[in-house]
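Contents: one structure, followed by commentary.
Of the protein chains in this complex, all but one are displayed in their positions.
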Amino acid sequence: MRVGVLTGGGDCPGLNAVIRAVVRKGVQEYGYEFAGFKDGWRGPLEGATVPLDIPAVRGILPRGGTILGSSRTNPLKVENGIRRIKENLAKQEVDALIAIGGEDTLGVAARLSGEYGVSCVGVPKTIDNDLSATDYTFGFDTAVNIATEAIDRLHTTAESHMRVLVVEVMGRHAGWIALHSGLAGGANVILIPEQRFDVDQVCSWVTSRFKSSYAPIVVVAEGAMPKDGDMVLKDQSQDSFGHVRLSGVGEWLAKEVERRTGKEARTTVLGHVQRGGTPSAFDRWLATRFGLHAIEAVRDGAYGSMVALRGTDVVRVPLAEATAKLKTVAPELYAEVGVFFG
Amino acid sequence: MRVGVLTGGGDCPGLNAVIRAVVRKGVQEYGYEFAGFKDGWRGPLEGATVPLDIPAVRGILPRGGTILGSSRTNPLKVENGIRRIKENLAKQEVDALIAIGGEDTLGVAARLSGEYGVSCVGVPKTIDNDLSATDYTFGFDTAVNIATEAIDRLHTTAESHMRVLVVEVMGRHAGWIALHSGLAGGANVILIPEQRFDVDQVCSWVTSRFKSSYAPIVVVAEGAMPKDGDMVLKDQSQDSFGHVRLSGVGEWLAKEVERRTGKEARTTVLGHVQRGGTPSAFDRWLATRFGLHAIEAVRDGAYGSMVALRGTDVVRVPLAEATAKLKTVAPELYAEVGVFFG
Amino acid sequence: MRVGVLTGGGDCPGLNAVIRAVVRKGVQEYGYEFAGFKDGWRGPLEGATVPLDIPAVRGILPRGGTILGSSRTNPLKVENGIRRIKENLAKQEVDALIAIGGEDTLGVAARLSGEYGVSCVGVPKTIDNDLSATDYTFGFDTAVNIATEAIDRLHTTAESHMRVLVVEVMGRHAGWIALHSGLAGGANVILIPEQRFDVDQVCSWVTSRFKSSYAPIVVVAEGAMPKDGDMVLKDQSQDSFGHVRLSGVGEWLAKEVERRTGKEARTTVLGHVQRGGTPSAFDRWLATRFGLHAIEAVRDGAYGSMVALRGTDVVRVPLAEATAKLKTVAPELYAEVGVFFG
Partner (left out) sequence: MRVGVLTGGGDCPGLNAVIRAVVRKGVQEYGYEFAGFKDGWRGPLEGATVPLDIPAVRGILPRGGTILGSSRTNPLKVENGIRRIKENLAKQEVDALIAIGGEDTLGVAARLSGEYGVSCVGVPKTIDNDLSATDYTFGFDTAVNIATEAIDRLHTTAESHMRVLVVEVMGRHAGWIALHSGLAGGANVILIPEQRFDVDQVCSWVTSRFKSSYAPIVVVAEGAMPKDGDMVLKDQSQDSFGHVRLSGVGEWLAKEVERRTGKEARTTVLGHVQRGGTPSAFDRWLATRFGLHAIEAVRDGAYGSMVALRGTDVVRVPLAEATAKLKTVAPELYAEVGVFFG
């Protein structure tokens, strides 16, 4: 048995832990061989591989990133993409493929598996934790820890200068990172993409916070939006490429709050630091277990499935369902943490 | 409505986060008043209280320890303990009691609630993560992170000197911290209380590790034991109090490994650093949600219940059941990680 | 003896450690009393004080920010500023004043001390480490550690996606944070305000880095500037206040590198996280020793002086000299680290 492995989409701490677990168990327990495909779907599309064996995965557990490289290449949008993948898998004598990635990467795996007879097993990866089929995805806990540490640090700056500090965290479509890090960091306002926010309400929380002689931290997901009519994120300027420039919601909100409350406000955009570097212990644990169960799924011939976390168990779910629905923050959960606002 | 709060048993990061959430929601949403009882059950036993209101809980979210103090006082073992507690609760005009603690503390709450008509709600706390009624308890993730960071550091020492490093972590009856931190830290051997270990097998893993030119890390829970006949943990010496001195399993094992393999071995006992200091983001999240749900249980009159985590939901379970069974590492789960041994 | 203490200018980890050391030694060894002035020079200007005694400084050593608050108020620019300060110091019966701050705050202290007979002792504070009279200032080591950790994390993102990552760190006039964190983080290019950079040279380093199959990290101080003709940092747009908006050098450089090399480039602006939160061990040590020596200077009547670090010794230097010259990165030192570029 020869198993191909690829990692697609954005960087996410824990990818190497999955790869290591797949290879360790595959080689030691099942005697499998492996082919590492480079840069996501570009690998099988172009037949680009790297050797993948036990020496190759030594020491990679604590390392962020992915030794296989990644890309956003979508073979469904490439001419003869599917045919080329099948040819290259055959050339490489690959019997099964483990695809580690997010909605896009797994969507391709689902199609390949369902319509084109390629033996695929999926491992979910999204730093945003927004896949509905699994309780958590690896990388998320690391991102939340990094954002929480940053918020911890910003409290003292806010208080020494009696400023509003707006922290923009990742989360285009789901507010999980904002919700968890905002709660853990003791933020006074948390804004998520799932619910449009009212700037006046934000200003009123900010103002009430100053009354108790503390300074407010506002955590806002990058995808959060104000209520209708309130916001023009598009800045009129053009950048050096001639593109219209988008200023982020964090910067916009800081200015609005400053304008409406008269309090100084500053923005911090955490950006890429949230997705790099060594994974937290939880993410190493989760990623490793996903890897162990993925290769077990291959051994069981459970193609078309994806591993997922349910409570403390790793289970299998159909790949097709896995990516069907975005997991967003439920209104009740968001309401639950509202007691800390203001 | 006036609600008493107490924290019992060993220190655990997240206790303050629970207290803060209970008080914030209790005051702001339900208009409750609070009495903070000092040092676990000693507080209601002796009528020792501290004021507990919103200013008292400001800024405590990231702080380890407990602002209420803790103790291992067991009122069931104190003459007229129950009667004195009931009297003091009456004197303090306390209508309901939130007890935050482990097996012992919650066991008392279960008895008080079941047999003596005291309105109790429980919040589970054990750094060892060994309560069967909940997927996770707060403090555990922090401990695992600390142990994992220590193991990360020890790898380089092991390798520079080609030594065996034995790391003793917490866990008297359950091996959760050893299992999670050992896996996350890339340990080569993990020993837990649930399964007696064979020193020769440990030595064989250690020896095989050296063959691939790496040096082994052995993670051992403090409650792990060798197979029959193998171990005399009791050292013959007496300490300055005249007590027979127990040397720990870590130290014992290092010596045995050294003796049997001829390789230098060293021990690190992580000890109290695992249970102090600021909680991880996950533990702040979990502890806060436990607090929010505990005060909600009070409002619902759900006495005799304990809050618990199931997947990503916080649910209520009967206090009596909650502490009935120790949650230990299942043999299948331990077997699953065995692929990384050696 | 009654001693006033104030902290001025930007937030900086270690301020509380200075305050604690001043008060502990002043009260315990010399029997002094203290007045804490609020918000930098605003405190003595408006007579705004807070009690400052041993209970007030308990537990503040590890906390960022300043319990006295800070501001950039300059009494020399306020009508009758000096007269009002002298009146308020007299009203508060303050015999000597310890001013903790950067160039501006200490500049005022130097004038007050030299021209107006106010008994001042200075403690230097600048996160940028750009005061020529002292080897290091506290806060700097913390900022460098935070920036280095961020760079460590960004390496994996850069490599997984084969992108250029530009990291903008603090440093308007001096490149110390960029130099130290860039070197410690293994950056491939470091750009500082002291030497105008050549974008084509940067692009050539970036390109050569990709050839060895790694991805480049470019660390740029916020005050770094390209050679003549190369840069228009001023964006043509106006923000919501009608101000012309400046886009930072990091963002500008990323776009230029992208345009000239064809490689994807991203920017991270570390911002305020560099100056908040708990101080590093080194900064706690340095700040504490500065505090101990400042109160000793008061006892010795060494007014008009500032404490400073020379090697491992804390010495006194004249306040006037202390702020006379900016400490910038010497060309030889910058050249020394150039071996790691590209």
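Couple of notes before you dig in:
Chains here go by letter, A, B and C, matching the order in which they are written, and residues are numbered from 1 within each.
One rule holds for everything that comes next: a residue touches a chain if its C-beta (ideal position, glycine included) is under 8 Å from a C-beta of that chain, and two chains touch if they have at least 3 such contacts.
Since we're looking at a predicted model, the values are computed, not measured.
Although it is left out of the displayed model, the omitted chain contacts the following shown chains in the full complex: B, C. The chain that is not drawn here is touched, among residues B:Arg83, B:Arg172, B:His272 or B:Lys325, by B:His272. Mapped onto subunit B, the footprint of the missing chain covers residues 10-11, 13, 15, 63-66, 69-71, 146, 149-150, 152-157, 159-162, 165, 235-237, 239-241, 245, 255-256, 258-259, 266-269, 271-273, 275-278.
Touching the omitted chain from subunit C are residues 21, 24-25, 28-29, 58-59, 61-62, 135-136, 141, 144-145, 147-148, 152, 180-181, 183-186, 212, 214, 278, 280-282, 284-285, 288-289, 292, 310-312, 336-337, 339-340.
Rule of thumb we're sticking to: only the chains that are shown with their structure count from here on.
Excluding subunit A while holding all other chains in their positions yields the touching groups B | C. Across all inter-chain contacts, the pair with the most C-beta pairs is A-C.
Between the Cα centres of subunit A and subunit C there is a gap of 34 Å. If you average the Cα atoms of subunit B and of subunit C, the two centres end up 41 Å apart.
Look at where the CA atoms of subunit A average out and do the same for subunit B: the two points lie 30 Å apart. Chain contacts: subunit A has residues 152, 278 touching two or more partner chains.
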